[in-house]
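To keep things clear, I will list the structure first and then write my remarks on it.
What you see is the complex with one protein chain gone and the rest in place.
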Amino acid sequence: MSHRIRLGMVGGGTGAFIGGVHRIAARLDDRFELRAGALASTPERARESGAALGLPADRVYDDFKAMAIREARLKDGIEAVAIVTPNHMHYPAAREFLKRGIHVICDKPLTATLADAKKLARAAEDSDALFILTHNYTAYPMIRHARAMVAGGELGALRLVQVEYAQDWLAEPMEAQGVKQAAWRTDPAQSGAGGSIGDIGTHAFNLAGFVSGLSAEALAADLHSFVPGRKLDDNAHVMLRYAGGARGTLWCSQVAVGCENGLRLRVYGERGGLEWHQEEPNAL
Amino acid sequence: MSHRIRLGMVGGGTGAFIGGVHRIAARLDDRFELRAGALASTPERARESGAALGLPADRVYDDFKAMAIREARLKDGIEAVAIVTPNHMHYPAAREFLKRGIHVICDKPLTATLADAKKLARAAEDSDALFILTHNYTAYPMIRHARAMVAGGELGALRLVQVEYAQDWLAEPMEAQGVKQAAWRTDPAQSGAGGSIGDIGTHAFNLAGFVSGLSAEALAADLHSFVPGRKLDDNAHVMLRYAGGARGTLWCSQVAVGCENGLRLRVYGERGGLEWHQEEPNAL
Amino acid sequence: MSHRIRLGMVGGGTGAFIGGVHRIAARLDDRFELRAGALASTPERARESGAALGLPADRVYDDFKAMAIREARLKDGIEAVAIVTPNHMHYPAAREFLKRGIHVICDKPLTATLADAKKLARAAEDSDALFILTHNYTAYPMIRHARAMVAGGELGALRLVQVEYAQDWLAEPMEAQGVKQAAWRTDPAQSGAGGSIGDIGTHAFNLAGFVSGLSAEALAADLHSFVPGRKLDDNAHVMLRYAGGARGTLWCSQVAVGCENGLRLRVYGERGGLEWHQEEPNAL
Partner (left out) sequence: MSHRIRLGMVGGGTGAFIGGVHRIAARLDDRFELRAGALASTPERARESGAALGLPADRVYDDFKAMAIREARLKDGIEAVAIVTPNHMHYPAAREFLKRGIHVICDKPLTATLADAKKLARAAEDSDALFILTHNYTAYPMIRHARAMVAGGELGALRLVQVEYAQDWLAEPMEAQGVKQAAWRTDPAQSGAGGSIGDIGTHAFNLAGFVSGLSAEALAADLHSFVPGRKLDDNAHVMLRYAGGARGTLWCSQVAVGCENGLRLRVYGERGGLEWHQEEPNAL
């Protein structure tokens, strides 16, 4: 079994969402094997979650720091760790593994605060291990093709970058109805300053830059919470100006009723344009 | 033939674009008959254009004022006039017919300047004749249905109104290549202060209001000319706030390469959402 | 008004369907003017229909033969006639006009019987006037382009021609509910031997041949009436073999619930394929 990368996981216990997605993704090409985890924030739930995943008891940890320390010493310790916690734990967890040479696969957004982001950037620079942020939508073949078309000049100099990411699962106050995924995402202490803009706007922003190759220079934004009492934005409209003169908008929403996972990108240049939609990903 | 409305036309001579569209529309349901015209800005072209349309010579006029005066006196004079000139002539022409009790069907945008718009509003109020502005996209059955759905509360209180109108025919400097339609639309003296925002943004803005039933209260806009040397915007990004709390964006562009006539509206409320696209108008 | 072709119409009176479509089509490009008609099968309804269309009383006829005789003699008599009657009248009416040198624009299918079709072919050959059958779907720009692509060899030698035309308006026994359009179409005496196959299958068959340039050589067909008591097919499945080796199917139905006017063509050759759908006619 030596051909598989030994993987650990921080977060992703019973009831979590994105941890399961990471595990499926890790199994798809048979290049990873889950070997250890600090899967939940209480010892009891961590143990239950580890057992449910078939992990041996001695590789299930109560906290990520203990896991980083011990796994780094084991002969068959993990080589990489997936961090799939709420945003505010990204930096503290990543730091412990990076400093011990364990590669980090971290879910987006990078961190909950700008200060944490800067510290994480330094931690990644100081480490021999890789730091990987899962802006997964960039892996679609048509997105790679789009990027190559732009880079190859097929569209000419770019003028417009229109990107949007529309969902509807927060159209009602799910956070007040005991939905765990909604609760932490709308809690500034766990999610950080951004609601929808951090949760999905970050994907849209990343995709726009990935395909266009452009950096944003200036923006005007209107972030808003439509659901009464919600502390973080559930919708954002942003006008952007990119280096080199291109302009565009970014719209992200988690209250656009009828939209499931509507990530859509359109790029227009002097000679050509392209359009891609995540829900029909094989068309460009 | 008494069942047909006797129609005149100002503008729309040989080489014009929208005049021919008005004439086709007028013939479709057989309720109009073109009887007179001041079709061009020079007497010679006016006469040639009238002959090409089969108008009797005595109903072809050199200027619209002479036409308004004489037609108002004729027993079988025109009952309505279509004004299909460049924008700066909308008000002067409309005024002459309204004051003589002849109904006016005027192409959009209303006028080239705000001052003219206010004068036209007064002229319409002072007249017994109707003043009709051809925001034609509101007539699609699915748009009527969308409006009824919103008004009937099927979407709940509205939160988002996303509208866009993307074309590409001005992606290159057509105005410098002798294209008449491009020349006047990019000339502030004829088009007014707005380029794409006046030419097609007005349709998008109107459609958003027509379906949502909402009035815009505040906006932030980024109007820009991508084609070097162009004096009027060929692209506009606008963030809008509507009375009652809804928000949205309006994007119009005439440089979005690959887009032919991409008028698209999306409206989201607390309980439902709808989407419509002009290029597949029978789907909602 | 001399630039317009003087048109007559046989059938198309009050309550008819396709006559109105012909009149709209005739007005669209302003090249026709309706001047005479034998619009209905009873004198009273013929007169009412003529008045409703604004025809002068002396150009409204009780029967098409009288119309053909008199119009052929008038100095400003009709130059062409549109025949928009039930199928069994196509040949008798066309004959009278063709023999007097008046061009005939006839709705499909050609005739109600094969014997009539052969007689009509001879009548058309013997006349200096044109005989035109309105297989109107061949006029779409994308269909013309498809035909040119095939003819130009872009698809290579053709292998497959898949064509279908699905509607649903006869899913219930409309003919028993007083719907005139359904009544004659399901009556062998007026419609001929074919129900859906004659009414819309003919369009599909024609389109397949028009684009592919191929002639059918052999077929196996399953015609069926799903609605109890209906005397003519409301659905047809056909397997076809074309000259040169291509094969394909033709499906037409008037009981495919949810389909409005689903004419769709797919053609595949050794090197390429193409697809077109009437309900999104600008895509190929």
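All chains are identified by letter, namely A, B and C, in their written order; residue positions are counted from 1 within each chain.
Here is the rule we go by: a residue touches a chain if its C-beta (ideal position, glycine included) is under 8 Å from a C-beta of that chain, and two chains touch if they have at least 3 such contacts.
None of these values were measured; they are calculated from a predicted model.
Listed by label, the shown chains that the missing chain touches in the whole complex are A, C. In the complete complex, the residue from A:4, A:45, A:70 or A:119 that touches the missing chain is A:4.
Residue A:282 is the one among A:177, A:215 or A:282 that touches the chain not shown.
Although one chain is not drawn, its touching partners on subunit A can still be listed: residues 1-4, 23-24, 27-30, 54, 279-280, 282. Summarising the interface, subunit C meets the missing chain with residues 155, 159-160, 162, 168, 171, 220, 222, 224, 226, 235, 237, 239, 241, 245, 247-249, 251, 253, 255-259, 266, 268-275.
The rule is short, and it goes like this: only the chains that are shown with their structure count from here on.
With steps allowed only between chains in touch, the distance from subunit A over to subunit C comes to 2.
Taking the mean of C-alpha positions as each chain's centre, the chain lying farthest from the centre of subunit C is A.
Here the chain at the heart of the shown protein, by mean C-alpha position, is B.
Interface note: subunit B and subunit C, two copies of one sequence, contact each other through mostly matching residue numbers (shared numbers exceed half of all numbers used). If you average the CA atoms of subunit A and of subunit B, the two centres end up 45 Å from each other.
A separation of 37 Å divides the Cα centre of subunit B from that of subunit C. The set of subunit B residues touching two or more other chains is empty.
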